[in-house]
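Structure first, commentary second.
Note that one protein chain is taken out, while the other chains of the complex remain in position.
Letters A and B mark the chains in the order given here, with residues in each chain numbered from 1 onward.
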Amino acid sequence: MDRRTFIKSTGGAALLAASGGLATPALSQGASNKVLRFVPQSNLANFDPIWGTQYVVRNAAALVWDTLYGVDDKLVPQRQMVEKEEVSADGLVWTFKLRAGMKFHDGEPVRAKDAVQSLKRWAARDPMGLMITAIQNELVAVDDLTFRWALKKPYPKMLLALGKNNSPCSFIMPERIAQTDPFKQITEYIGSGPMKFKKEEWVPGAKAVFERFADYKPRDEAASWLAGGKKMLVDRIEWIIMPDPATASAALQNGEVDWWENPISDLVPVLKSNRNIMVDIGDPLGNIGAFRMNHLHPPFNKVKIRRAILAAMNQEDYMRGIVGDDNNLWKPIPGFFTPGTPLYTEAGGEILKMKSIDAGKKLLAEGGYAGEPVTCVVAQDQPNLKPMGEVTADLLKKLGMNVDFVATDWGTVGARRAQKTPPGQGGWNMFHTWHAGADCLNPAPYTAIRGNGEKAWFGWPDSPEVEKQVSAWFDAKDLTEEKATIALLNKAALEDVIFAPTGFFLSYTAWRKNVTGITKGPLPFFWGVAKS
Amino acid sequence: MTKPLDPTETAGLVVAPQLPDILPDRKPLKGVVGFCRRNPSIAIGAFLLAIMFVMAIAAPYLWTVDPTALAPSRRTRIPSADYWFGTDMFGRDIYSRVVYGARISLIVGFSVAILASIVGLVIGLVSGMVRWADSLIMRVIDGMMSIPPILLAIALMALTRGSVGNVIIAITIAEIPRVARLVRGVVLTLREQPYVEAAIAAGTRTPMLILRHILPNTFAPMSVQATYICASAMIVEAILSFIGAGIPPTIPSWGNIMADGRTLWQVKPHIVMFPAIFLSITVLAVNLVGDGLRDVLDPRMAKKI
Partner (left out) sequence: MLAFIVRRVIATIPVMAFVALFVFSLLYIAPGDPAAVIAGDQATPADVERIRQGLGLDRPFLVRFGEWLFRVLRGDLGISIFTSLPVSQLIAQRIEPTVSLMVVTLLLAILIAVPLGVLAAWKANTWIDRLAMAFCVTGFSVPVFVVGYLLAYVFALKLDWLPVQGYTPLSQGVWPWFENLILPAITLGFVYIALIARITRASMLEVLQQDYIRTARSKGVGQTSILFLHALKNAAIPVVTVIGIGIALLIGGAVVTESVFAIPGLGRLTVDAILRRDYPVIQGVVLMFSFVYVLINLLVDLVYTLIDPRIRY
């Protein structure tokens, strides 16, 4: 009997006596083994994975909704809800047949029309979906299990679009729910995935509960990321949101939770020293830190001044701010694409290796920097962004630039970065963000790399060369061609400074030793996870 | 107690003293030593505060380095001969940050105390003296008071960007209602004093009345209240930083040193501990001065029963 149980029994007895034995019996040991308590990276504040595209929503949605295809750990899309597909010889007509016998959580069968309506809603919000819609002839259900997508020109990356893990994923919902305007939120959370969402137990900001869906029919293949048989080995998954990492760390050590998605690296040594806890890299694809400069307004409308920042910055400073002392968790990246993946390139990356304040000052002078203030908006409530902001402020100060440091929250940064007006009138010069490595594998989901001027992502870089290489990549026939275009793209993006990458970083995930089956991946996969 | 306290009157007196009818006769002081011996809490509080002030003013000469200079290669060091208080997660020297941080805490504490006192005094005077304005002002004050001050300050911070000035304004706005109620309560009581009634009957003009009879008597409770506001403002600054709605991290304040270090509380407690100790000592000093003032200024709190 440990001290805690002792207190429980004695204190509990005293209180019970006092309260006249009001307590209900505690859950039996067997039952609690089937409940997995998980601390997610952030609060599940909304639960429409098409409407809201934060990663945490996608991660939860992958439990509740299934996808037509799913990428495996080689990033190859595999059939998931689809039984088989056919593509016409000219590549224009795709015909998909769903697996028979799949059910939604409300007991209704999954029909082709559900898939069609869900794809329509998804396509309105997804970069790849929008590309397909632009060249589409029709998207119709043929019979209960078959639907057809006819295009005006071939789209070789169709299966990747339907199976990618980048948000928004093409989750399949019942037709009536998928009829919701893609810019409005759904209010019913019914999917055909392996877990049901317990809406009545959802306390946004505190807790979200998922319960095993008995009628789920997993595929026969072994599970691998979003592909294969999603076999649930626990009956109930409780997401417990903890705003304070120190609390989450203590809760994991005490055994009050089973799995903590993203322990901050400075706390990892404590967790590692606990013999009941396992710690490992969570997502091998990691993240790419970034800050963006506004190409519309001085001083960063001049390419030399943007290059000055790249020449002067030291990615190590940024990465230490985020991951701490652990050298396994970061590496410098002289480019924009995820290290360790096929398209990774360092072409044109010399400037990021300079790390020279003097070179930066020289470029600033050549670019004619005239002491214009640099309005740098930094979200204080985001653990990854706050340190990057402080490093940038220090960098600009060392370069002799005039920094106007705006400390605010993410909600304000989100609103302010959309403003194209000059910094003095509600606009901005700089903000920080980060991209999941899984989004930076190729240009398809990578909106942040685009250089299409006013239509580009915040900062609105205008770079014809980058745009040329992006379309070249979409037309590329094989990996060699893809690699060649990406090298050119990387070089052009650094020449024009689309944005400034601050480094590649990984994060740990930590769990109690009695939990097994946790795999590395871009999102936490719960299938195959057991608790003893 | 024959006359019950009206709760709406006393609501301002969170920790303020009972209202003195007249100022006490002060015994002549026999020098500083005599004063200190009779009022040890003022003496101790003032001494500690003086140290903090000296530290804040002389910060650059106290063997400090640039408190904002990052050095990620020597981050989260524990205290040593090189880094007296260790370094934080960016390798900044905590000793230097704490010493410079005294400036911010003192500026925030004293500015809020002074601003809230002045604005609260004006509002309270108007409310107490001008009958028709009273009910309107009191409704507004009631409304403001019904929003918990910390939440109000957080909301006000969300309105603006984090800066020392905005933190001061946000905390001041949250504190004003309490001062205003206190002053109004004092004014209402004074109005019923015979000598004030006599002055009114004698046709004394309102400004003169305020200047001669009202203001001097608000001084005692106000000054005590101001010290408590000062103390609470320093704590609120720390809490705002804790929530992420405070002073920008590029300016070292005790609040944001603690906010930075709080996630590492378990492994590197020194990051939180040093600023916490300094903050606590300073707030303690201000509270001691407040307690001392209250004993001096309020005869009914006399020491001997």
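Methods note: contacts are C-beta pairs under 8 Å (C-beta built on N, C-alpha and C of every residue); 3 or more make two chains touch, one makes a residue touch a chain.
Quick caveat: nothing in here was measured; it's all calculated off a predicted structure.
Undergrad: Pick out which of B:V108, B:V179, B:I214 or B:A238 touches the chain that's been left out of the picture.
TA: Per the contact definition at the top, the residue touching the missing chain is B:A238.
Undergrad: Looking beyond the chains shown, say which of A:T95, A:T447 or A:T519 touches the absent one.
TA: Of all options in A:T95, A:T447 or A:T519, contact with the hidden chain holds for A:T447.
Undergrad: Touch as defined at the start, partner being the missing chain; which of B:I51, B:A158, B:I200 or B:L215 qualifies?
TA: B:A158
Undergrad: Which of A:D381, A:E465 or A:E495 sits in contact with the chain that's absent?
TA: A:D381
Undergrad: Using the touch rule from the top, list residues of subunit B that touch the missing partner.
TA: 1-2, 4-5, 7-8, 10-11, 13-15, 17-18, 139-140, 142-151, 154-156, 158-159, 231-232, 235, 238-239, 242-245, 258, 262, 265-266, 272, 276, 279-281, 283-284, 287-288, 291, 300-301, 303-305
Undergrad: In terms of residues, what is the contact footprint of the unshown chain on subunit A?
TA: These residues of subunit A touch the chain that is not shown: 2-4, 7-8, 11-12, 15-16, 18-19, 22-24, 26, 43, 45-48, 51-54, 57, 125, 127, 166-167, 181, 183-187, 202-207, 240-244, 246-248, 250-251, 253-254, 256, 381, 408-412, 414-418, 426, 433, 435, 439, 445, 447-448, 455, 457-458.
Throughout what follows, only the chains that are shown with their structure count from here on.
Undergrad: With chain centres taken as the means of their Cα atoms, state the distance from subunit A to subunit B in Å.
TA: Centre-to-centre distance between subunit A and subunit B: 45 Å.
Undergrad: Which residues of subunit A touch subunit B in the complex?
TA: Listed in rising order, the residues are 244-246, 249-250, 264, 266-267, 269-270, 316-317, 320-321, 324-325, 378, 380-381, 383, 386-387, 389-391, 393-394, 397, 405-409, 411-412.
Undergrad: List the residues on subunit B that touch subunit A in their complex, please.
TA: 68-70, 72-73, 75-76, 89-91, 158, 161-163, 244-250, 262-268
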